[in-house]
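Some notes on the structure that comes next.
A single protein chain has been omitted from the complex, and every remaining protein chain is retained in its original position.
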Amino acid sequence: MGLTSEWARAWVIESVRVIAENRMELTALDRPIGDGDHGENMNRGFTAVMPKLDDLSDGTPADVFKLVAMTLISTVGGAAGPLYGTAYLKAAGAVAGRDELDGEAIVALYTAARDGIVLRGKAEVGEKTMIDAWTPAVDAATEAHAAGKTELAILLAAAEAAENGAVATEPLIARKGRASYLGERAIGHRDPGAQSSALLLRAAADVADG
Amino acid sequence: MGLTSEWARAWVIESVRVIAENRMELTALDRPIGDGDHGENMNRGFTAVMPKLDDLSDGTPADVFKLVAMTLISTVGGAAGPLYGTAYLKAAGAVAGRDELDGEAIVALYTAARDGIVLRGKAEVGEKTMIDAWTPAVDAATEAHAAGKTELAILLAAAEAAENGAVATEPLIARKGRASYLGERAIGHRDPGAQSSALLLRAAADVADG
Amino acid sequence: MKKLINDPQHVVNEAIAGVAAAHADILSVSYDPNYIVRNDAPVSGKVALVSGGGSGHEPLHGGFVGFGMLDAAVPGPVFTSPTPDPILAATKAVDGGAGVLHIVKNYTGDVLNFETAAELAEADGISVRSVVINDDVAVKDSLYTAGRRGVAGTVLVEKIAGAAAQRGDDLEAVASIAEKVNAQMRSMGVALSPCIVPHAGEPSFELADDEIEIGIGIHGEPGRERIKLEPADSIVDRVLGHIVEDIPFASGDRVLLLVNGMGGTPLVELYIAFRRAAESLAEQGIEVTRTLVGNYVTSLEMQGFSITLLKLDDELTELWDAPVHTSALRWGR
Partner (left out) sequence: MKKLINDPQHVVNEAIAGVAAAHADILSVSYDPNYIVRNDAPVSGKVALVSGGGSGHEPLHGGFVGFGMLDAAVPGPVFTSPTPDPILAATKAVDGGAGVLHIVKNYTGDVLNFETAAELAEADGISVRSVVINDDVAVKDSLYTAGRRGVAGTVLVEKIAGAAAQRGDDLEAVASIAEKVNAQMRSMGVALSPCIVPHAGEPSFELADDEIEIGIGIHGEPGRERIKLEPADSIVDRVLGHIVEDIPFASGDRVLLLVNGMGGTPLVELYIAFRRAAESLAEQGIEVTRTLVGNYVTSLEMQGFSITLLKLDDELTELWDAPVHTSALRWGR
């Protein structure tokens, strides 16, 4: 039994909640190594998703992700807007037409999202960006699926890997985004985009869990 | 035995000293009810007098006062520059040609100085300006002279009256100069120009004393 | 106090050296006595305009030297009127035989020093007329004060009288245009934070974190009242109210609206204030036909703004629109 568009909706609703809840923390992470607006930017975007989601009476998971993509692109701005926007857009493309997502589809979904971010932002692992949350998440999901785990277990493995990845950005020097201007002074600070990515991936597992 | 140009020079030299010594205090008085520059202005002017006085090898008291007048006019600026400049200029005129100043000449000197300030600034007694030091000083000098006092006693009477006059500006509302913008809020502050006038008139007596 | 200066004593001399280096195409600078003069001065047969006052209000006055505006500017020490010597020297340097108009902001020091310079210039055979600017409604104009202060409206007088001189008006006519502008305009300022005079090294006044000063003077002189910080729209409404009630601007009037920055307030905030002022005037039926927004008459790094309203007629509008070529105001050439 795979994940339906109910799950996709629930994930988005939970995302809106956790982003709002962690808005100040994300902005605080962005202050020392960025320009102090990441929480504000993400919250502006996800807040705008809510009424549109209500309007989308039904549809596939891909429809839900495409709606999120378009809304984030047109409301977030900054670096995060186009990056997350592309992630959701490519994710939607990867599961187009499906009503239910099995383990393989979930791996395809996360992989496409990550690849979308790379396509736009050209970041590699270790450059202190959101990719440092996404790539470990994709790897963990792939591994869990290969080991024959359930959809829920795949989502949980990805969430945990993303969280560890976000923490692991702390000792890094940044090579992409605003933090790259700081050189060694970026060391010791967690990347705000990696942190928001971990929050979103945890939300995906939390709502499947329930 | 009257006061010579030696006295006039000594008065100026002492004026330079006391203005420098009280520069911060005069500026502090100007801050709450003016623009915080009276000490700076006066010090700029009197500092410039010194080298010129050295160049003036000899001359009458009137020559000394004329030199002070021209220097203050061309270096002080603000309200105080033209007011004190005119005072010294008219004072010089009142004693022109004399080598020694007797009691009558001193009364004429101070009266002309005061009248010069009124001519330029149109202030009356009680309007919280330097006139509130000068007019009592002129009155006291006139009285002392009428009572047959010595030159020194006349200068001392004027100095004391000027000091009392400066203190007496404290409860007044200002009607001239910057302090007039404050209305009732000027109450409780001593007028900086009245204070500098009192310092100068005390210096005149101090050097005659010595 | 953090300032981008060297020695506080050299602020004015070094700044006018910078003005000379930056605007050599328009003006040149004389030192000791200090004044800034149009490159083509004296312009033979043209009435010349000289203004000046304490420094720290830049671009006033040096930024307005050039074609169609001032012939010379005389910068005193920071916030202190210049002495008569440089005013006289500037007056002599620009007289083209048609006389000189002195534009003086109404402060005792400025008035007295310009007065002396004018007397000395007259003694040298130069005709001088003086106009004293007193547009600040924050200060009650009465027999019991030194009168209203001259503030941001000064730039409007300099532009419009400058255009009258440039088109060939004689000294009487230029002076009466200047008087007319002064009579038809009113200003009022607000401070959010104080400024610091370089040699003083401490703020000219203190404001709590949630206080603003309504009716501030351009040297940090206290205003009408100190109130709690309010939204921009309420502050604008207050200030505009004082202005409109002082001079009976009436529905149907055409006006020039100047929203002037005090030096430390970002342009984005000035536009927010401009928006409300324009909106409110429209509600009152007063038509804003000319506008100016920016830092024109400043008070060092003070945060705040002022509003000036000038009642226009066809002649004043035409003179406002006439070409001007200075470092801080330029159009038409």
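A, B and C label the chains in the order they appear, each numbered from 1.
Simple rule for what comes next: a residue touches a chain if its C-beta (ideal position, glycine included) is under 8 Å from a C-beta of that chain, and two chains touch if they have at least 3 such contacts.
Note that the structure is predicted; figures quoted are calculated from it, not measured.
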Checklist outcome for this item: Here the chain that is not shown touches A, C
Checklist entry - Out of C:244, C:300 or C:319, which is the one that touches the chain we can't see? => result C:300
Next on the checklist: Which candidate, A:61, A:78 or A:192, sits in contact with the chain we can't see?
Outcome noted: A:78
Checklist outcome for this item: Missing-chain contact among C:188, C:218, C:235 or C:255 belongs to C:235
Checklist entry - Among C:65, C:151, C:175 or C:192, which residue is in contact with the omitted chain in the full complex? => result C:192
Next on the checklist: Give me the chain A residues in contact with the hidden chain, please.
Outcome noted: 27, 31, 35-37, 40-41, 44, 73-83, 85, 120-121, 173, 175-178, 180-183, 185
Checklist outcome for this item: Residue list for chain C contacting the dropped chain reads 2-7, 11-12, 14-19, 21-23, 55-56, 58-59, 63, 78, 192-193, 209-210, 212, 229, 231-233, 235, 259, 263-275, 278-279, 288, 291, 293, 295, 298, 300-301, 303-305, 325, 327, 330-333
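The working rule: only the chains that are shown with their structure count from here on.
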Next on the checklist: I'd like to verify one number: the distance from the centre of chain A to the centre of chain B, where each centre is the average of its C-alpha atoms, in whole angstrom.
Outcome noted: 79
Next on the checklist: Could you work out how far the Cα centre of chain B sits from that of chain C, in whole Å?
Outcome noted: 33
